[in-house]
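For this depiction, one protein chain was excluded, whereas all remaining protein chains were kept in their positions.
All chains are identified by letter, namely A and B, in their written order; residue positions are counted from 1 within each chain.
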Amino acid sequence: MKPKILLQLDADKHPSAFDAVVAIDAGVDHLLSHGAVEPEEVESLVHGAIFTRGPSDLKSTAIFIGGHSVARGEELLANVTKTFFGPMRTSVMLDSNGANTTAAAAVIAAGRHLDFEHTRSLVLGGTGPVGQRVALLLARQGAKVELASRSVDRAADACAALVAKQQGAAVEPLAFGPGAKLEAQYDLIVAAGAAGAQLISKEQLGAQNYLHVVVDLNAVPPAGIEGIDPMDAGREESSLVHYGAIGVGGIKMKIHKAAIARLFESNDQVFDAAEIHDLGLRLEAE
Amino acid sequence: MKPKILLQLDADKHPSAFDAVVAIDAGVDHLLSHGAVEPEEVESLVHGAIFTRGPSDLKSTAIFIGGHSVARGEELLANVTKTFFGPMRTSVMLDSNGANTTAAAAVIAAGRHLDFEHTRSLVLGGTGPVGQRVALLLARQGAKVELASRSVDRAADACAALVAKQQGAAVEPLAFGPGAKLEAQYDLIVAAGAAGAQLISKEQLGAQNYLHVVVDLNAVPPAGIEGIDPMDAGREESSLVHYGAIGVGGIKMKIHKAAIARLFESNDQVFDAAEIHDLGLRLEAE
Partner (left out) sequence: MKPKILLQLDADKHPSAFDAVVAIDAGVDHLLSHGAVEPEEVESLVHGAIFTRGPSDLKSTAIFIGGHSVARGEELLANVTKTFFGPMRTSVMLDSNGANTTAAAAVIAAGRHLDFEHTRSLVLGGTGPVGQRVALLLARQGAKVELASRSVDRAADACAALVAKQQGAAVEPLAFGPGAKLEAQYDLIVAAGAAGAQLISKEQLGAQNYLHVVVDLNAVPPAGIEGIDPMDAGREESSLVHYGAIGVGGIKMKIHKAAIARLFESNDQVFDAAEIHDLGLRLEAE
């Protein structure tokens, strides 16, 4: 077997040291790290990955896409897969800003305590890249989802984009901002907003009679959901289960590392939100 | 034995992933990849290569020069070798744009079917970096070479440069462009022009009574020589042997990989066109 080579394409000036260390710990032998990668530079780099080993050896080469901007990462991914043809391809994973592994970990954490087929969920900060992914992954497991944003128009756009990916998804937009109060009852609330911004206070939560799990993906105080500590990892208080960003981080890291390792099992995998979520579910079942 | 370290000096923003993967598959343990390398930055990088290991260990360090511009690669190579002194040196290979390995592979492919001592050859696109190298390698094996360009002046300049490197070379300039027809008879025609440009049509070829091998190094349609497919690798049609860019690529890759491995056999080798050609010939003989 050829040495495992991971081509790290990062949109930021410095390719992520986080992603690099995880790759090494997942068994990568050689990292080829590139920073400040522009979409039009992808083709030449991918050619280097696919034209240097025979098709039967291409499973020992893989591509990882990172960087802070998820939108930019999606552009890079599109150009990577566009460059592939026939058997001349490698497996590729998108995890810009950790969005896919974080969303998968959040949904998997919540799933330890809920039957999603009978779950009414609310995703705060639902129009951001992590929020959209959390909503998608909840919907594909059968949960009812309300996707919240200050702007109901942006929430509706995100819902439409989600349904385009997951036909029949039970997802509805909700306008929710400072001063608003929840009017419906939820089993699960996930906050996927910006770092250091409270999305909902205890007062805004109001009387939630069925609320069973709260997940907050913001590690920087104040918490996105008042009362959650970043270290919470299933902490129960008055029968409410709490997960914070660092608490979810352990699951995220396990999924991230496993995903890198799986890239090298064949040369035809594309790991985006759904595939990473599926992998996380398999890890849960092991 | 110390780990094998290859210092990859690439003139392009992103050091070539192609060159990196080949290096790893040739047994390099650690790649130190640098992009956007300017000629004046070479000295400090080479100092890092030569001042860190004793002379007897310097064969475990080597330098590879790449990037799209062959002219820029030649500048980098000149500055690399200028920095060496006495035993404080490492082996170094130039293969900007794959020009050296491609030219060697083309000549070796043709040599499978021809006795160069009795070969009249024509190199189309002969003033470009690959074309000049193909002409040089043919001449040093004793072939008669006509080096063609739209501009006879540029062709004459390239011939003069070639003779300066290979005294007594039998090389003549030829003006040849769209609308022209070949007036002489050749055993071998090699096209080394820009990607996606036809250099000669069947009609322009005219009646070639002795033509035995045609090689086209352009992988992007239309072919440089009408009738060649990029995948051709010795395909015979009406006793004419065809090689296309991808067909030659297999030989090129074998030479490239072997050259990287040989760099680590001593610390005093400079692999430019002729040395890489010699290595290719030895591989053929094995």
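As a working rule, a contact is a pair of C-beta atoms (placed from the backbone, for glycine too) under 8 Å apart; a residue touches a chain by one contact, two chains touch by 3 or more.
What you see is a predicted model, and the numbers here were worked out from it, not measured in a lab.
Q: Identify the residue among B:Val21, B:Val37, B:Leu137 or B:Ala169 that touches the chain left out of the display.
A: Checking the options B:Val21, B:Val37, B:Leu137 or B:Ala169, the one contacting the hidden chain is B:Val37.
Q: Write the list of chain B residues that the hidden chain touches.
A: Here the touching residues of chain B are 2-3, 5, 7, 29-30, 32, 34, 36-37, 41, 44-49, 51-53, 61.
Q: Could you please point out the chain A residues that touch the chain left off the display?
A: Within chain A, the residues touching the omitted chain are 13-14, 16-22, 24-25, 31, 33, 249, 253.
FYI, only the chains that are shown with their structure count from here on.
Q: Please tell me the distance, in whole Å, between the geometric centres of chain A and chain B computed from their C-alpha atoms.
A: Once rounded, the distance between the two centres reads 46 Å.
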